[in-house]
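What you see is the complex with one protein chain gone and the rest in place.
For reference, chains read A and B in written order, and residue numbers begin at 1 within each chain.
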Amino acid sequence: MTFVVPVGPQHPALLEPEHFRFEVRGEEIIDVKIRLGYMHRGIERGLMDRTYHQGLYLAERICGICSHAHNLCFSQTVERLAGVEIPDRARYIRTIVAELERIHSHLLWAGVAAHEIGFITLFMLFWRDREHVQDLLEMISGNRCYYSMCAIGGTRRDMRPEHLPKIDRGLKVLEKATKHYVDVATSDRTILARCENIGVLTKQDARNFCAVGPHARASGVDVDMRRDDPYAAYAEIPFGVVTQSEGDVFARVVVRLREVLEAIGIIRHALDKMPTGPIRTRVRAKIPPNEATSRVEAPRGELLHFGISNGTEKPERWRVRPPTYANIPSLVPMFVGGTIAEIPIVLASIDPCMCCTDRVTIVDVTTGKSKILTMEELRRMAR
Amino acid sequence: MTEALSFLLAYLIFPGLLFTGAVSLLFVGIDRKIAAHMQNRIGPPIWQEFFDVGKLLGKEDITPTSAQSTVFTLAPLLAFGAIVAVMLLLPVNSAQPALVLVADLIVIIYLLNIPAICVMLGGYSSACPFGASGASRYVVQLFGYELAFIIAALAVAVKVDSLSLSDFVSYQAQNGWLALDWRLLPALIASLIAIQGKLLRVPFDIPEAEVEIVHGPLTEYSGPKLALMRIAYDIEILAVAGFITALFLGGPTPFNIGGVQIPGVVSFLIKCLAIVLFTTTLRCIAARLRIDQAVRFFWTFAVILAVMSLLLVI
Partner (left out) sequence: MPRILPDVLRNVFRKPATVKYPYERIEPPGGLRGRPVVEKEKCISCGLCVKVCPNQAIKLIEETKKPRISLSRCIFCGECADACPVKAITMTKEYELAVYDKAQAISE
């Protein structure tokens, strides 16, 4: 006798609205149906109406936590469309901000995951230490999120020499705190009881469902855009790719916390080897017809932007494939066979960023045909 | 006539409704404040629980149409009444509680279960999947902690050779606290773990896990009914802490500092506060367990400690 437990769109376990229908028998989950689309905002259409320089700011606001990744990917795609090379110093600055954002995103996620398993103390302590990264980013870029550091052709701001000692101090504090948290997380019996062997995704399933990012690396799939398709300054900086083989929630926790330590190492190396020179080259407003793709390792996985230009200063079409969109189908094998108690932590362990995810296509179930609705029609139906 | 009047006074003022309500809400406020400082933040003022309950009393009361409204309405009232009755049976000011019964240990253990049953009934009668899920988890958890709790209390009863709490207090007044007796130390540890489950505190707040089942059995409650349930929860904290004080920490003992006679209720409250702060520390250093892991923990760890104590004192 199955029972339906709806999770979302409004639920304390979800930070952003999506709908999951769980069929349960007692406490065991038999099936799950996922419905997305609650966060659709029409950004790809909005990018078609704005010039490249203006669209940069709209693309950045696709997501609040991975904002620099979208900013970077958009600029790289436009630079490839225009066939422009950016100066070396700009590439290093972009790398440093990208790694700082990765630290920020992983610490935020760690706090949220701790909250989902009921460990409020760790939630508060993680977010207290996240303030150090926020202060560094505010000092470098002028804002705590939506950094707007990339311009088309380079970066907008330079790093000043007086920032360097503060960045050093901040990184030392973060490194000590993260090592302590890795110690706590791997040794605490209640965390291990809640996270080990929960939401297991085997390596074969991860490959079949095309999982990306730390989610796939925790199942043993060795894929990282920074090493496989180098962009910015990653080709010149040595770093390690963190993988675990168990594929459960605990492996994902360990992968993300160790990536924070790797990111601190990358930033130190980049600051050491930073070349001098200009930070921006001029890119003309009108870009000749071309097609280009760019891939970036956002904190959640592989982010892809595909752009088509048509000779004017506005793009013809833009397509964004965010990492959470690729990770959502792998939720089904992770949920089935588990219990209701695991729903929040398994859902949180893929680090869902729903605002990146949503694109809406309406499918008529009787005929199987899909069509696109305009805003007027949606407004009329919502009344 | 005077008996009825004194009973009414005891039920309503001391150690009944007014005293217990005020002190337990204050203790919960202190618990929230200390937990906040443990998490390196400021937290609410210690009067916050008074404000919260007062705000809830003024809100709109909604009963879902498909709920069983008699059970839904009666559950908070029964829980509240039962837990205030427990306070009458505990020795608060002296070795003699306000209401003297034969074998009041058994009566207290039964009365302490009534709030749990009322919460379950409320959850099942609210016609909500989260309520049913929370209530079923509460039933399973009850099977876990109750055995450890009862065996620990039984170990003390065997040691003192009586079933009346006033005898426990007078025995400890002569022979020292039972907590310092090495044979009863495992029972003390077992009962402290059992009350963490009874009071629904992390790592055992599974029936009320906010991120999984919104508010568990209390999801559909609002307004004055929710306020009554919340006051019942808070008074339960004081009642259970008081019970453990009477069993292991000597209960209310009057003492004097520099010639001033301090009544027993002060030492009773200090000992209860110590127990409450111990549960606060426990709730800040652990994650929430799953229901099967919690029951397994109770049945292997807590029950074995309690049985060990029972065997040592027989």
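One rule holds in what follows: a residue touches a chain if its C-beta (ideal position, glycine included) is under 8 Å from a C-beta of that chain, and two chains touch if they have at least 3 such contacts.
From a predicted model like this one, the values you see are computed outputs, not experimental measurements.
Residue in contact with the omitted chain (choice from B:A85, B:L101, B:I285 or B:L312): B:I285.
Only one residue from A:E28, A:E138 or A:E291 touches the chain missing from this view: A:E138. Of the candidate positions B:S6, B:N40 or B:T300, contact with the unshown chain belongs to B:N40. Remark: the residues of subunit A touching the chain excluded from display are 50, 53-58, 61, 121-122, 125, 128, 131, 135, 138-139, 142-143, 146, 148, 156-157, 183-184, 187-189. Residues of subunit B in touch with the missing chain: 34, 36-42, 281, 284-286.
By our rule, only the chains that are shown with their structure count from here on.
Centres computed as Cα averages put subunit A at a distance of 45 Å from subunit B.
Contact residues of subunit B toward subunit A in the complex are 38-41, 129, 133, 202-203, 205-206, 209-214, 284-291, 293. Residues 3-6, 11-13, 27, 114-121, 124-125, 128, 188, 190-191, 193-194, 339-344 of subunit A touch subunit B in their complex.
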